[in-house]
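Only a single protein chain was left out; the remaining protein chains are all shown in position.
Order of writing sets the labels: A, B and C. Residues in every chain begin at 1.
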Amino acid sequence: MIFHHLILRVVTKLLVGTIILFALYVQFHGDFSPGGGFQAGVIMAVAFILYGIVFSLESVKKVFPEWLVHKILALGVLIYAGTGIATMLLGYDFLDYDAFAPLHPTHGQHWGLLAIEFGVGVTVTGVMVAIYYAFAGRPPSLTDEDW
Amino acid sequence: MLRSIFTAIFLFALWYLMSGIDKTLTLVLGAGSSVFAVWIVRRMDDASNFKRLSVHLRPIEFVKYIFWVLAEIAKSNWTVIKIVLSPNMDIKQKMYKVPFSQKSDLGQAIFANTITLTPGTITVEVEGDHFLVHGLSYSLDDHAALADMDRRVSKTEGIVDL
Amino acid sequence: MSIFLEFLQVIAWICILSGGILVIIGALGSLRFPDFWSRLHAASVTDSGGVILLLLGMGIHSGFNLITFKLLLIGVFLFITGPTSSHAVANAAWVSGIKPLRKKHKKSGIDK
Partner (left out) sequence: MISTVPHFVFLIALLMLFIAMILVLLRLYKGPTLYDRVLSTNSFGTQTVLFIGVLGFLSGRPDFLDIALLYALINFVSTIAILKFFRYRAIGDILIKREAKK
């Protein structure tokens, strides 16, 4: 049945790679331009959601398996908390980024922000994709004729 | 494999042109990101029933084609603007079939999108060997114009498959 | 040289203003046209002409730098996705059975 959606298929295949790159660009340029972890996570999830809508849920689950989604959800929070704990172990306050480069506080803050944003991005990707899976996995309650 | 390398280089160029920052950290992150994106795209190609998209285009012909399309868009925009602004909108709608001669999926999609991009015609359905096209102000010349467009799109298709 | 640059600026303003006019015409068309299929064409004026002229005007205004490249990227993106979503709407409407209105200088009569 998807065979006649030729244009959608071609356009999706063309765009997906660029979308993922754009997500990572927004992710890692949080301190130069508007953006950051939240937007990056949503864009990254949009790439998977677009693929799942145009192809099928089955194939997107092969690319990004469901167990990995749940692991990634927790991984993001762990990265966030881990950064904070790392600063504490280095003898500073929780999430005091100066700890990473005591001689160059600006560099330290750069590193710390990158790590924090990465954690946020990973979690948001996981949450968005998990919501999509939950919605799409729901069996349709109406048939075409009833509508 | 060659295609993956080219895609990665293309994505990295895109990254560099978007960010414009030459710090080592940013460039390393960009390289990592493009490799990651290529990896995901390869996984996606393997996962579905539809294998990778075969890309064969002749770059020079394609650039010429883009300029031709821009001129065409200007002309057809003018036609539609006249219809919108005329007091009694002179609409003559018709659905008609437009045969296409492209071999690859990409060529067909380019042709269909070009038809839709020029105001006044819209591709409605792809079936078998022709498109179903809806025209706003239909005249018999439209068939010749679309056949001309079809020939031009076919000319951009090359033999080299990347 | 400076006169040339100012001339370019004037071209950029003309592009931006005419792009704005095209966008208004597209919106007006989608308000005035009698049925769904003709409205599709009016929306496509915004998608092609308005986008080209506005982005071109902004690109000339900013000179040639990374901003121009970003504008080009937005242009290419809209050029790929705009027709695709138009096609998707048209296809869905066609499959669900909305047929074009045959109008013969009257507002009545769907003969299909």
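By our rule, a residue touches a chain if its C-beta (ideal position, glycine included) is under 8 Å from a C-beta of that chain, and two chains touch if they have at least 3 such contacts.
As the structure is a prediction and not an experimental result, all values here were calculated from the model.
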item	value
Which displayed chains the hidden chain touches across the whole complex	A, C
Footprint left on chain A by the chain that the document does not show	1-2, 8, 19, 22, 26, 33-35, 39, 42-43, 46, 49-50, 52-54, 56-58, 132, 135-140, 142-144, 147
Touch list for chain C against the chain that is not drawn	6, 9, 13, 16-17, 19-21, 23-24, 26-28, 30-31, 36, 39-40, 43, 46-47, 50-51, 54-55, 58, 61-62, 67, 70-71, 73-74, 77-78, 81-82, 84-86, 88-89, 92-93, 95-96, 98
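The definition used in the following text is that only the chains that are shown with their structure count from here on.
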item	value
Inter-centroid spacing, chain B versus chain A (mean Cα positions, whole Å)	29
Distance between the centres, which are taken as Cα means, of chain C and chain B, whole angstrom	16
Mean-CA-position distance for chain C and chain A (Å)	32
Residue list for chain C, restricted to those that touch at least two other chains	80, 84, 87, 91
Residue numbers of chain A (touch at least two other chains)	7, 11, 14
Partner chain C, residues of chain B touching it in the complex	14, 17-18, 20, 70, 73-74, 77, 80-81, 83-85, 88-89, 91, 93-95, 112-114, 116-120, 122-125, 132, 134, 136
Chain B residues within the chain A interface of the complex	7, 11, 14-15, 18-19, 21, 26, 29-30, 33-34, 36-38, 40-41, 43-50, 52-53, 105-106, 108-109, 112-113, 123, 125-127
Complex interface listing, chain A residues touching chain B	4, 6-7, 9-11, 13-14, 16-18, 20-22, 24-25, 28-29, 32, 47, 51, 55-56, 59-60, 62-63
